[in-house]
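Quick one: the structure is below, and I'll ask about it shortly.
Left out: one protein chain. Kept in place: all the others.
Entry: chain A
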């Protein structure tokens, strides 16, 4: 079965602009297989079921749309948190700017260097979760990433890691087109927090494959912002073992086009998976959260909490699915997607999906769109809080349920601070 002509042409044009890294070692066969997946699937087109709300054109074009390089923010997010920084500049690891990766309970290897080494856990993971995540919904941009990633980092946590690893993405080149692939393995009982910050590149394609073993815990907080022209397609593929914990929160401010996909497979009993996002969109901003959580074990809990604040023509998209397989009894699934539309021009498109094949489960979902509650706004103003400030308070109030998903208080405070800062800078 061949691809439609338009899709074939677009896919070939993009593939012609890419080359596999010459140093590819043990990843080469995995990359070749991924390339075959891309060729079979074709890159996303507007008629694809999961791309109806988001135009993929700028994510699949041969060259990226140039993006202005902005001076770094005065107060970078997570600056006050004791963390281990791994810095990438336009998608290339910069050891000089990074911290010494030696930390108890942690093994860190740069992908570009790992290629020549025999790292068995990584060989069992690279492209593996991505491949599993291709069904039932194809994710060709992730396969493209597996085939052509130029860099990334391999992180293996063997114990409770005392401080977070911060992947810092710097953007210095207006036409950079970065493809990063990270592998993360959290061993039984280990506990790892990964933070991600920074604009990364003009166009950013990132895949993170996260394998959380039995009793492991993985916390992920990322802040996307300060990059008005950014186009990004990111994927997280996670596999969760028994009694493991996976919690991911994403803050998105600005960016022209962002598609964040999270694909989670709960394969061990009593697992916990929380995925949350808060986004602030202004003007020509398009933000898409596409989440797919599969329950394939007993007594697992999953939560999806996504909140979007949109104005002046900004568009928010949420496509969230909970799939409960036969036998995944006692599943507790929760999904909420809400938008706060600050004016008539803002758009929110939501597609919540539940597919359940077990009979003893509790799953709920909800999706709403609304304006700022006038009664609450009046209450604040009647106490003397000026209108603009009162509106900002209402925005933070709206986002609170998502932000509360961040467990670490210091990290949560930083996220709130950067939101408050954004709101103040964008006051009308």
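Observations
By our rule, a residue touches a chain if its C-beta (ideal position, glycine included) is under 8 Å from a C-beta of that chain, and two chains touch if they have at least 3 such contacts; residues count from 1.
Here is the rule we use: contacts and distances are computed from a predicted model.
Look at the chain that isn't drawn here: its UniProt entry, checked against "ABC transporter permease", "NADH-quinone oxidoreductase subunit J", "Acyl carrier protein" or "Fe-S cluster assembly ATP-binding protein", names it "Fe-S cluster assembly ATP-binding protein".
Of the candidate positions A:5, A:135 or A:382, contact with the unshown chain belongs to A:382. Screening A:81, A:137 or A:396 for touch with the missing chain picks out A:396. Although one chain is not drawn, its touching partners on chain A can still be listed: residues 373-376, 378-387, 389-390, 393-394, 396-401, 403-404.
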